[in-house]
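Below is one structure. I have some questions about it.
Every protein chain except one is present and positioned as in the full complex.
Just so it is clear, A and B label the chains in written order, and each chain counts residues from 1 on its own.
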Amino acid sequence: MSKDKKNTKSAVTDNRQKTLKLYSVGTIVILLVIVVAANILFDSILGKYLTFDFSLSNQNSISNETQDYLDSLSADTNIRVVGLMDRPTELNNTPLRYIVPLLDDYATKSGGKVTVEYVNPETYPSIRQELDREGQYDLTADTFAVCYQGKIVSISPYDCFTYDTESSSYGYYVPTANAVEYTFTNAMANLTSGFSAKAYFVTGVESDSSEQLKHILSSLGIDSADLPVSSSFTIPEDCNLIFINNPQTDIPQNVASALNNYISTGGDFIVAVNFYNNVSEQYPNLNSVLNEMNLNIDTYVVKENHPEYVLDNIGFEALVDIASNYTDFSSSSQLRSGYARPVRKYDNPYSYIKTDVVLTTSAYATAVKINEDGGQSQYENEDTYNVAMYATYEGMKDAPCCYVFGTSYFTSDEYISSYGYNDANVQFLRNCIRDITGMNNFNNLQVDSKPLDDYSFDSTKATASNASVMTVIFMIIIPLALVIAAAVVYAKRKNL
Amino acid sequence: MIAVFKREFLSYFRSPVGYIAIALFSFLSGYIFVNNFATGAVNIASEVISLRSFFVVIVPIITMGLFAEDKKRGTEILYYTSPIDLFSVVAGKFLAAFCLYGIMFVNVFIHMIVTKSCDGIVDIGAWGSVIVFFFLAMLFISIGIFASAITDSQIIAAIFSFIMIMVIQLLSTISSLAGNAIAAFLSMLGVASESSNSVGEAITNGINWLDPFAKTSDFRYGSFSVAPLVFCISFAIVFLFLTFRVLEKKRWAKS
Partner (left out) sequence: MIEINNLVKHYGDKKAVNGISFTVEDDEVLGFLGPNGAGKSTTMNIITGYLSSTSGTVKVNGHDILEEPELAKKDIGYLPELPPLYLDMTVLEYLNYICDIKQVKRSERKEQLAKIIAMVKITDVADRLIGNLSKGYKQRVGIAQALVGNPSILILDEPTVGLDPNQIIEIRKLIRTLAKDHSVIISSHILSEIQEVCDRVVIINKGKVAAIDTITDLSKRLAGSSKLLLSFKGDAKKIMNEIRSLPGVSDCKIRISDKDIHEAEITVTGNSASDIRTSIFYVMSRNSSPIMEFRSLDPTLEEIFLSITAGT
């Protein structure tokens, strides 16, 4: 009797324990399932909508311009962005910290039109072959390749920023602006628009380097190359645009005649000169070319006298007005100019050439000649001077046209790197280039570069003595006070 | 819950543990801050991110005793025989450790004030890092509490949570190692290199999916998203729930 009872009991026993165990394990499993499901839901479905970019100027989000551009692409577009590296995990203090998150944003917000992947060519050497069948592009490791229908734009992370020109004196690069989105969106836009052009820079006339200008051109889809002056100087067939960017000396005779030929075949060019270190240079050969376009540059410096225009004490650096035909080239109505030579219409104009004033001084400017001994002598009366002009043949298809700037404040590396790609002058120049190359028919994307965060202190406060005060407070006083508190509490309570 | 929270939180300050943990954190954060200060540029976000590497030391210190000590002293019986819910015991202890972390973090807020007063910038990325820091703290503290609940030795609890947190911090390295190892293993078995590579990559990605650091890396740039926070908090809840189940197991388990 009692034995039977025991047996039934042990059966009951096991059941209660089993139930509890089952319940316990079951709830854990259910919770895990819910958690994983919720995470997948948030990760892949809701994640896109529940992401908010609060960063200053949205460093890591694409702007409306880019979004509009991406939306305008047809749904079957496939732009492949390939990072030729392992996907970076440690972004701190590398330029990649502004690139990787932004590219992810492209991928999320493009709806599949842009794909981003990271392939290390050292691990998978076949990637080069895969992207670039004909081996015509330079796909070095640690760069990004933007690929569209077999065409590639290669972007190095260091190209995505503008740097302080004084970098060389600091011994390291100091980025001044974040042009990641600018670079990538323009690269995509140029690939998808199908526009391509080639610009040549006439070098060897003591002109400065034009690296920044080349970046701007490349963002506009224009390849650039140097064209050094020589006795056998010829202008290549594929040339769409010639730059003569701040020559300190005049161009040789043979180059001038080559340019004249170029003009007669409808070639376009942009010239910029200044009056800073080359006060005695009169550019006779360059002027002979410009004269063919009804233009001339003088050997004076423009001195602004209107107090609202003057930027420095002397009046050599000043604001200039944008002529009415060109106001839509810039969002601002005035631009910066400095050490400008006046640009004027040639004295014996050809009737079939139309010239246009682009940038002008106030009505109170004078032209000043700098003598050999450094003294100034005023040459002209107060008047309005032109700092930039435009010229083209009238009533002709594929007519030659040119922009001539009397100042280097639009094209020089020094200016662009100091003021960045968003500067009004740079914007204006960009529109001049669009205009002269006829690119406006293809795309007119305007993506700003972004200011970088600057964490530096007011230098008067980040002194060495303050730093040592901080050291004492944060590394000695506070921890020590806490350790003492610990000792006091311990000693006190121990004897309670 | 409040009762348990109050006791545990105050007990950090009745013994030297709380003070020492805060002193340690103050020293470490002070070291980072002062080093940046000396260069004349302070990015609070990178300071906070550097501080995350000390979870591995500080979390075990403050969580190891939470349940292990109760078990050793026999005081855990109070939780079972008092009219309170076991889960609220877990939640109270969790909250106590979390608040201690909050107090430690006052250091960083002081650094922020100093930064501001020196005309430095405390930008949205810094606040993003702070948010991430606290969510990661939740996750790691819940792991520490779980470790404390499964053993009655504080040392074992500390070692266990140390290892767990270490593994999570090294997850990105581990994932690529595991991916490569498996890819190599598969190709050794004669699988075509393309498919073995893709398997390796899938494994790398799978493990990376679990990495809370990678998920939250955009916060420091001011780009906030809800999904990684949901990830941290949901796994914190999982570990707290596991802790609760471990405690409750004692009622019915065979030994």
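What to note about this one:
Note that in this section contacts are C-beta pairs under 8 Å (C-beta built on N, C-alpha and C of every residue); 3 or more make two chains touch, one makes a residue touch a chain.
This structure is a prediction, so every number in the text was calculated from the model and none was measured.
Across the entire complex, contacts from the unshown chain go to A, B.
Residue positions on subunit B in contact with the hidden chain: 2-4, 6-7, 11, 14-15, 73-84, 250-252, 254-255, in rising order. Although one chain is not drawn, its touching partners on subunit A can still be listed: residues 5-6, 9-10, 12-14, 16-17, 20, 493-496.
As a working rule, only the chains that are shown with their structure count from here on.
Centre-to-centre, using mean CA coordinates, subunit A is 40 Å away from subunit B. Taken in their complex, subunit A has these residues touching subunit B: 16-17, 20-21, 24, 27-28, 31-32, 35, 38-39, 42-43, 46-47, 50-56, 58-61, 86, 89, 91-93, 97-98, 101, 104-105, 124, 453-459, 461-462, 464, 466-467, 470-471, 473-475, 478-480, 482-483, 485-487, 489-490, 493. On the subunit B side of its complex with subunit A, the touching residues are 13-16, 18-20, 22-24, 26-27, 29-31, 33-34, 37-38, 40-43, 46, 49, 107, 110-111, 114-115, 117-121, 123-125, 128, 172, 176, 197, 209, 214, 217-218, 221-227, 230-231, 234-235, 237-238, 241-242, 245, 248-249, 251-252, 254.
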